[in-house]
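For this view, one protein chain was removed and the others were kept in their places.
Every chain is named by a letter (A, B and C) in the order it is written, and numbering of its residues begins at 1.
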Amino acid sequence: MKITIKYFSWIRVKLKKGSEEFDFEKNTSFKTASNILIKKHPYFKEIFDDSSIKFFLNLSEIEDHEIILKDGDVIALLPPVTGG
Amino acid sequence: MKITIKYFSWIRVKLKKGSEEFDFEKNTSFKTASNILIKKHPYFKEIFDDSSIKFFLNLSEIEDHEIILKDGDVIALLPPVTGG
Amino acid sequence: MIKITNEDFNLEEEFLKISSKKNGAYSFFLGTVRDDILKNKKKIDGIFLECYQDLAHQQLTKIRNQAIQQWQLTECNIVHRIGSLGLGEKIVLVITSSKHRANSISACEYVIDNLKANVAFWKFNIFGENQEAVEFKKKDLDKFLQWSNIVKTN
Partner (left out) sequence: MIKITNEDFNLEEEFLKISSKKNGAYSFFLGTVRDDILKNKKKIDGIFLECYQDLAHQQLTKIRNQAIQQWQLTECNIVHRIGSLGLGEKIVLVITSSKHRANSISACEYVIDNLKANVAFWKFNIFGENQEAVEFKKKDLDKFLQWSNIVKTN
């Protein structure tokens, strides 16, 4: 299944792109997906280890990392906000 | 000596004028002047008895009613303000 | 700058008068003529604003200086209209500017609270040909006195 990951602020700058599409097996959880990403691309380790970053799934903050992803889901990686 | 008295808000409406000039003897105090006015024009009694009214002499609030007036002084009778 | 005027004003123009790159924050309070329903169900047709201009100017200058000093404002402009105003029209504008937002916000509230309780303006409600003096609201004095812990209020 296809999952889009959106990058913002310093993550976008670091990865030099605003979003990316990944393929995961059906019924993959957010936690499993993040572990797969860290193994594939070591630069994800810093991001998933950073407690200041919030993870959103389809515009709702992910509270339970065991949540199961669905085809077409959009995950966003959000550093602390600095607008206004 | 000539003293101008300015009227505002309901006092202006009641007296149907915005200001008036009065003649007092030299060295008259504010207190004496107000007593003279009350005797002359009974409608001043309500005003000088009203504790919500502030009295200003040349743009400074009168703290001491024994203050001596000078020729050309301007006294203002100010009901509680309601601007803004 | 303090302005007591018969004329309407434009918010963008008033902003441009104090706009500066040194500021990150501007707070505005705008008071307007509310289409009020009074106790006796009579609707007002507008208001009339009376002012002791020399005194009001002096009082507003003092309030402005207090606010600038207390909250390190870069500017504080106050515009107050006088004369007859229709429903919905602008009455008063306070603009404060500062580097950071908390200062401009507090200062703006202080200025309008002080103005409401102390500055020589009087409002009349207009009903057809008649004018009735608006009564002083004790609430306005109480609100102002809450600042006495923060600012020297006399």
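As a convention for this text, a contact is a pair of C-beta atoms (placed from the backbone, for glycine too) under 8 Å apart; a residue touches a chain by one contact, two chains touch by 3 or more.
Note that the structure is a prediction, hence the values are computed from the model and not measured.
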Notebook entry, point to check: Considering the complete complex, which visible chains touch the unshown chain?
Noted result: A, C
Margin query: Suppose we count only contacts with the excluded chain; which residues of chain C make the list?
Written below: 10-13, 15, 19-36, 87-88, 99, 101-102, 104-105, 108-109, 112, 116, 143
Notebook entry, point to check: Can you name the residues of chain A that touch the chain not displayed here?
Noted result: 6, 8-10, 12-13, 52, 56, 59, 76, 78-84
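As a convention for this text, only the chains that are shown with their structure count from here on.
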Next item on the list: Find the geometric centre of each of chain B and chain C from their Cα atoms only, then give the gap between the two centres in Å, rounded to an integer.
Entry: 27
Check: CA centre of chain A versus CA centre of chain B: separation in Å?
Finding: 75
Notebook entry, point to check: Can you list the residues of chain B that touch 2 or more other chains?
Noted result: none
Check: What residues in chain C touch two or more of the other chains?
Finding: none
